[in-house]
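Missing here: one protein chain of the complex. Every other protein chain is in place.
Letters A, B and C mark the chains as written, and numbering starts fresh at 1 in each.
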Amino acid sequence: MLDWLWLVPGLPFLGFLILFAGQGKMPKRWTTLVGVGSVGLAALVTLLIAVEFYGTPEAALTYRQTLWTWMEAGSLKPGFSLYLDGLALSMLFVITGVGFLIHLYASGYMYEDEDFPRFFTYTNLFVAAMVMLVLADNLVLLFLGWEGVGLCSYLLIGFWYRDPENGRCARKAFIVTRIGDTAFAIGLFLLFRELGTLDIQDAMSAATATWPRDSGTATLIAVLLLGGAVGKSAQLPLQTWLPDAMAGPTPVSALIHAATMVTAGVYLIARTHVLFQLSTDAMQLVALVGVLTLLMSGFTALTQTDLKRILAYSTISQIGYMFLALGVGAWSSAIFHLMTHAFFKALLFLTAGSIILSVHHQQDIFKMGGLRKALPVPFATFLVGCLGLTALPPTSGFFSKEQILNAVWSSPTGGQLIWAGAVLGAFITAIYTFRMFFIVFFGEQQTEAHEHKGFKFHVPLIVLAVLAAVGGFFHLPLTSALPHAGHDHVPLGVEVTAIALPMVGVLLAYLLFYRQIPALRQLFETGPLKSLAAFFYSGWAMDWLYDRLLVKPFVALARWNSKDLVDQLPAVVSRGAALFHRLLSLSQNGQLRYYVATMALASLVVMAVAVYTG
Amino acid sequence: MSYGASLITHLWPLVLFLVLVIGLISLMLAGPYFLGSRRNARATGEPYECGIVPVGSAQYHVPIPFYLFAIFFVIFDLEAVFLFAWAVAVRETGWAGFIEALVFIVILLVALLYLWRLGALDWRTFRQKRDRASVLLR
Amino acid sequence: MTMTELHALLPIIVIAGISVVLMVMTAFFRHQRLASLITYGGFIAAAVLVAGQTGSGPQQATPLLIMDEYSRFFSLVILVTSLAATMLAYDYLRRSDVFKEEYYILLSLAVLGAVVLVSSNHFAAFFIGIELMSVSLFAMVGYMVQGRTRRAVTLEASVKYMILSGVSSSFLLFGIALVYADFGVLSFSGLHSLLGLHSTSSYSQIGAAMIVVGLAFKLSWVPFHMWTPDVYEGAPVPVTAFLATVSKVSVFAIIVRFFIESGAFRLEALVQALVWIAVLSMLVGNGLALLQQNIKRLLAYSSIAHLGYLMVAFIAIAGSNLANTNLAVEATAFYLVAYIVMSLIAFGIITTLSSPERAEEAETLAHFRGLFWQKPGLATAMGLALLSLAGIPLTIGFVGKFYVFAAGVAGQLWLLVGVLIVGSALGLYYYLRLIMEMCKAPDTEPAISREETPLENRVVLSALGLVLLVIGIFPNGLITTVHAAVAVLR
Partner (left out) sequence: MVDVALIDHVFILAAILFCLGLVGVLVRRNIIFMLISMEIMLNAAGLAFIAAGSAWGQPDGQVMFLAVVTLGAAEVAVALGLTLLLFRRYQSVDVDNLKELRG
């Protein structure tokens, strides 16, 4: 069964090829069949592989499948091999399983769209690239998958390309992640240069052998890789693209910008954890990035009014938790949270998609209100999702977040202060989640709502709701792939605080947005807190800051320079090349005897060289 | 043997050849002068061109068959050179050489056949051929 | 001649047989389809014979010819290439108004010359092969001059090619004579213990230089390249396709063998001259192609540049490290195959789009404008070929260029590697320019005919496109083959 591993990336890629070849001329039924079916089959294969995988003893849980060696020129032998271990398998679960449910949902959600086939062409390619990224056993393939998912993300954010605003959002996402990718590429190159191998496993074992603890090189490479991860996973300071990425269709937001691609950074760090373990500084940095991001985006989510943007900021915040977990060495907790997050966040996005579709593409939560009656199924599933996001027991989010918080408390790179920040984040999460929930589903109904019913809409929601509810009981086969963090003993008070604060947050949200206690509301609508809220609303003014600090000066510099060097350099090159061409063209004058003369002269030179220097 | 002497031993056949050629030509030119009768007719002063009467300008169009034949001659003549080389060593090469020479000649024959069927050996002009064909058809 | 020798020579005899059979046939009746089928059959039979002998070890057949893995590999390459080129030419010839059958005679003679050339390890066979090929080629270049709807430039191209080729042959011959005078040996291996070792005599130095000059002309190395664009443009495009692939590859294959077996790499001054020729070829070829408007000329200049890239690997053979030289020889062989595939597709598409009945070839940018929207299949193949020529990953051209690059780096030829990179960057510009042209909206009055692409062309072009991609993705099969083929040298 393990031999079938190549089918997992192969099937979606085949789907992509078929859809691409069909050029949108296939009937919609076939398109659905191919687009959804390929991912479904991949999920099935993953399941079968997992069955066999769980049957083998954990210590031997790695499997390598060499598809082919691309070429052997000198010592460089890039090959196409797949590497499966517990970590990769866990990711495969998420990508193919959740991916399949989202595809199924999208086949209903996107049905009316004229570019229906194009959508599935992109998403199938995305799944193939993402699986490739996860299964890559060498850095080249990893990078290929990494860029592949980035490309698909770009294409899908700008899916409705007729609105130039969407194109702008797509470009922003592409450029911002590109900054991270550059760091990532430099890191990979350094890794190859220092260790002389492209194979990830070899590189990891070579790294421990080559570098002592806290060596400068290891730290540098780890930080560069972190740069790539930060860009892809929308962490501080490169988080600004993700809210804008919501311009894409909602299933895309669920698939790429919540469940899978944005967690690639987490996967990358987990995959290269050996490197990070070598460097305390890098680990500390990861933890700091995580906690700062989760706090910042939590506060921002508190004030947003656009349903999808709230979810986007909450995604950033939750990935912040994953980074925090990585930073404190709780590797498996990070991946565990990655999975549970994929469940409840995909659920929330899909439900949000249903809601938005029902209220005619209205995304402002203050214009919804009281939808509980009109949309019973989304109401129920959204509630489950919110409970998971808030990490209330016994939903899946509770288990994973509790693990993380406990690890933070006792880790050397964590500590009480960071723990306090993380718990505060959990508290805020509870507030903004239920703020959203109460405003959307309670209060006065502001708009008409027509629920889209049907198999394709409800089945994914219900399945995901069940997963979000009970996913915390899953046991991921990570013991052999990632070092065990050790059993964390934390004081009882700490644990109780961590569980209780979110509940308090829910209560606060209830009072504020359901009961709407005037005194409290007044507090927020006046004075310094209001301007603070505006500040939060703008995403801590990060876009403004970048605009002032980077974009404006750059544009100004470019404008000032437009007649000068920057523009002149390419012009000089192209003009020089053209001149070169014209000069050479003169030599081709069509005169036979001139050609003979040139030949005779040249042969004279060659002969002279041969005789006089020989 | 000194260099000069060796040169002489190498070159004396050439010298002899030159002397003989010059002698023969002198003989041929001098003979008629002494032996021939002298008449002064209209055509006496004209250059002799293998029986063709030299009329008109020297720059006239020669029909293509002339060139074709010249080329055929040169090529087939040269192929004969290879046969000459074989003839020198006919005993040493034995039957294998014979078969090879045979193949060579057969290929030449095929080429000749091709030329013949293509009409390249046909002296007539295109118009003459067409007229002939129409006569036959009638 | 023994039976084993005869057996080894059988492929060559079969190819020679094609032209004889065709002559007999043509003498009695003319039939293009039959002639083409005989030619295909002959090429296939010869290829099967060569393939059947692969692995049976080197066999010296007469002192002139050697049948070893190297010559078998290139014979096979030449035969398959010629088959493809002949198939691509069928429809073009059918639509033109000249005698068709003689084309096949000339072509099979040229192939015979090429196969003899790559199998030679003696100057006599070397010379006969190269001249048999060249004389057939200049008859082929001028093949269409007789047609009623002829292109005016064909005659010019053939005259230029003939004169320059004759001059270069004289250089080649005189060079051989000088080397022969110095050592009294005509076989390559006989020279190995002599050439470059006693450097007192300038006979062999000048001789080797003149041989290089003669071959440089055939390979259109700068500054012996001037005929290339004119002949490529003037010749009928199926002939150009053949000229650009078979003649280049066979001469390059033999120059590699000659230099290795005769020890000519020991002539350091000559190698130094080759370095400058390579630099010039890469720069001048790409520079001339840069803004070129005529596609056939553009491809001619690009082929000059590609021959320059090949020289990087060729010069790397001169190094002293055995592993590196093996890598370099492999790189040349691999790149030659890659070059054939890419050029054949490009010229094949021009052939397919041309309309000889109107004496018009698809050689201007206008013919390619918007091709993607009119003939997506052909445009895709052309796009693939151009991407491969530009050296974009996952194409055969990339692997080839990478290989050459690796050989250059291993041989520490920094100047050449640097120029290779600059040249590739220039190349990217004009290849992509052509691709962009194909993506544009088509003109209202498309320059190309709307006719259906003939089946033969479709089969050949898709097969070549497939090869281009498959070897680009799985190059190891070809690498292993090439590795085995070049192992016999040295």
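What to note about this one:
Methods note: contacts are C-beta pairs under 8 Å (C-beta built on N, C-alpha and C of every residue); 3 or more make two chains touch, one makes a residue touch a chain.
Small disclaimer: the values here were computed from a predicted structure and weren't measured.
Considering the entire complex, the omitted chain makes contact with A, B, C.
Taking the complete complex into account, C:Gly166 is the one of C:Gly166, C:Gly377, C:Gly418 or C:Gly477 that touches the chain left out.
Remark: the omitted chain is touched by one listed residue; of C:Phe174, C:Trp373 or C:Phe474 this is C:Phe174.
Across the entire complex, the residue among A:Arg193, A:His361, A:His489 or A:Arg593 in touch with the chain not shown is A:Arg593. Only one of C:Ala114, C:Val135, C:Ile277 or C:Leu384 touches the chain withheld from this view, namely C:Val135.
On the side of chain C, the interface with the absent chain consists of residues 123-124, 127-128, 131, 135, 138-139, 142, 145-146, 152-153, 155-160, 162-163, 166-167, 169-170, 173-174, 176-178, 180-182, 184, 186, 203, 229-230, 233-234, 292, 294, 297, using the contact rule stated above.
One chain is missing from the display, and on chain B it is touched by residues 3, 7, 10, 64, 67, 70-71, 74-75, 78-79, 81-82, 85. Residues of chain A in touch with the missing chain: 585, 588-593, 596-597, 600.
Keep in mind that, in the parts below, only the chains that are shown with their structure count from here on.
Chain-to-chain contact here is organised linearly: an open path runs through the chains from one end to the other. For the pair chain B and chain C, the distance between mean C-alpha positions equals 39 Å.
Separating the CA-averaged centres of chain A and chain B is a span of 88 Å.
Touching of two or more other chains is recorded for no residue of chain B.
On the chain B side of its complex with chain C, the touching residues are 96, 100, 107, 110-111, 113-114, 116-118.
Chain A meets chain C in the complex at residues 68-74, 76, 577-578, 580-582, 584-585, 587-588, 590, 592, 594-596, 598-600, 602-603, 605-607, 609-614.
Note for the complex: chain C touches chain A at residues 159-160, 163-164, 167-168, 171, 199, 202, 205-206, 208-210, 212-213, 216-217, 223-224, 226-227, 229-230, 267-270, 272-273, 277, 284, 287-288, 290-292, 327, 399, 402-403, 406, 409-410, 426, 429, 473-476, 479.
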